[in-house]
Structures are given as C-alpha cells and as structure tokens.
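Let me give you the structure first, and then I'll get to my questions.
A single protein chain has been removed from this complex, and every other one stays in its place.
Then we have subunit A:
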Amino acid sequence: MLASFSAGMLKLYKRPAAWGLLLVALVLSQIFNYLVPYAGYLSADNERAAEQILASTMPEYLISNSIGGFPLFAGALALTLGVLSVGSEYSFGTLKTMLIQRPRRLTFFAGELLVLAVAVLAIVLSIFALGALTSYTIATSLSNSIAWPSLSELARGVASGWLILMTWCLLGAMLAFLFKGMAMPIGLGVVWILGIENLIVNVAAALLDFADTLQVGLPGVNAGSLVSALGGRSDAPGVNTAVDGTQATIVLVAYAVVFVLIASVALQRRDVT
C-alpha cells in the first residue's frame, strides 16, 4: 500500500488542477471570512456596528471562521477533489495501466484514500493557517488584544473540519467509481450539496413529516450541526443546530465508511475496460 500511496502522492502533487482547488478554497475562505467583514467595517456608518462586524474576524473566532464554509462551498471543492482523483483514472484510462503493474485493486484504492486524506488535511490546515495570519494582521493593525483558541480546541476544529471535507471528498470518489468518469459525479455531487439538501431542509421539511425526520440524517445537515457545535454562527449558510456535535460526528463517520465500502465493491467487482 505504501507503493500505491507514494505513486498517488506523486501524481496529485504534480497536478495543476489540485493546486487550483486549494487556491480557490483559500481565496473563498479569505473573502467571506475576512475581506467582506473588513469592507463592511470600513463602510459602516456608526462605530459600534463597525466594531461588531470586525469582532468576527478576530483570532478567537479562528475555528468557526475557518470551518464555517465547510458544509457548503469548501465541501463542494472537496467533493470535486475526490471526483477528480478517481474519475480521471477512468477518463484518462490510466486505471488499467496502473492496475496491471502490481497492486491489488483494493490496495490501489487504499493508496488513493490515504492520498485524499492527506490532501484534505493539507487544505484544512492551509485554511486555518492563512486565516490565522489574516486575523492576526487585522488584530495587530487595530492594536486589539489577541486571544487564540486553545490548542485542544484548535485540534478539535481541524479534526472536525477534516471529517466534514473528507466525507464530501469520499462521496465524490464513490460517485466517480460508480459512474466511471467525472462529469456526472461532479454535477450530481454539487447539485446535492448546494441544492437538494437545501430544498429538503428549507422547503420539504416544513411541508412533509417524513422530510422533517429525514433531514437530521443528511450529511450536509450533520456537517452544519458539527460546525455550530464548534461555535459556528448558526445563521451562516449551511450551518444549523439540528443535532448535537457528537451525533453529527457519528453520522458523518458512518457516511464516510459507507461511501468507502460502496466504492470498494464497485471497484472490486466491475470490469476495467
């Protein structure tokens, strides 16, 4: 599996599209967590409102700021990463080239999973690190006192953020194995994350009892609950208080496991042509 992992790292590391995704995730997180509030601060007409706006960018909110976008936009990017790395094996036809080298199919898959786990961790850490740098800069430029979250809180934040993005990433990987390509999985995955869950939660749940019960089991809803359990503002898009943090964690882990199992069966059972 180490061989498959190191091969997988090489192809991901040298892939411009992967760096592109990281860049987009970083830029979006900076814009919505820091740039927009800062611009609001500059254009606010009374000082108290301005102070309030800017308070959200301070280092003490690093965790909730960093993972606030994970249920939606960063999730969609993570899903794209999963689709990209698996789906392109089919669209380039490279799956057959690599599977006849040596690794068993599941060994190959395990290597890919480990690569994705590392890549997602790198995305999460980069978002945290850049966010820390920006909020530190804002705080010092205003000569505010600086209070960082504790290390254990940070660790929990990173781990939870990783779990959320990893779940979406695995959904992408699973869809790519099922559809043997890229277009459908990206389309379906993104529509699910950005559209369907929203419709279920905001429209169907109010009208139908079963949709109301169903929503607490949705991956996006649980991701949103996990974010609010870590201090995320529940009025932010995709963030909610439907379930508590522990339950959300368990549900997300369960989804991740199911996605991996389905993907494994699809890869193991089907012909590679």
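Just so we're on the same page, a residue touches a chain if its C-beta (ideal position, glycine included) is under 8 Å from a C-beta of that chain, and two chains touch if they have at least 3 such contacts; residues count from 1.
In the analysis below, contacts and distances are computed from a predicted model.
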For the chain that's not shown, choose its UniProt protein name out of "Cytochrome c domain-containing protein", "MocE family 2Fe-2S type ferredoxin", "Efflux ABC transporter, ATP-binding protein" or "Sulfate transport system permease protein CysW". "Efflux ABC transporter, ATP-binding protein"
Residue, one of A:44, A:99 or A:184, that touches the chain absent here: A:99
The missing chain sits against subunit A at residues 3-4, 6-7, 10-11, 14-17, 88, 92-94, 96-104, 108, 271-273
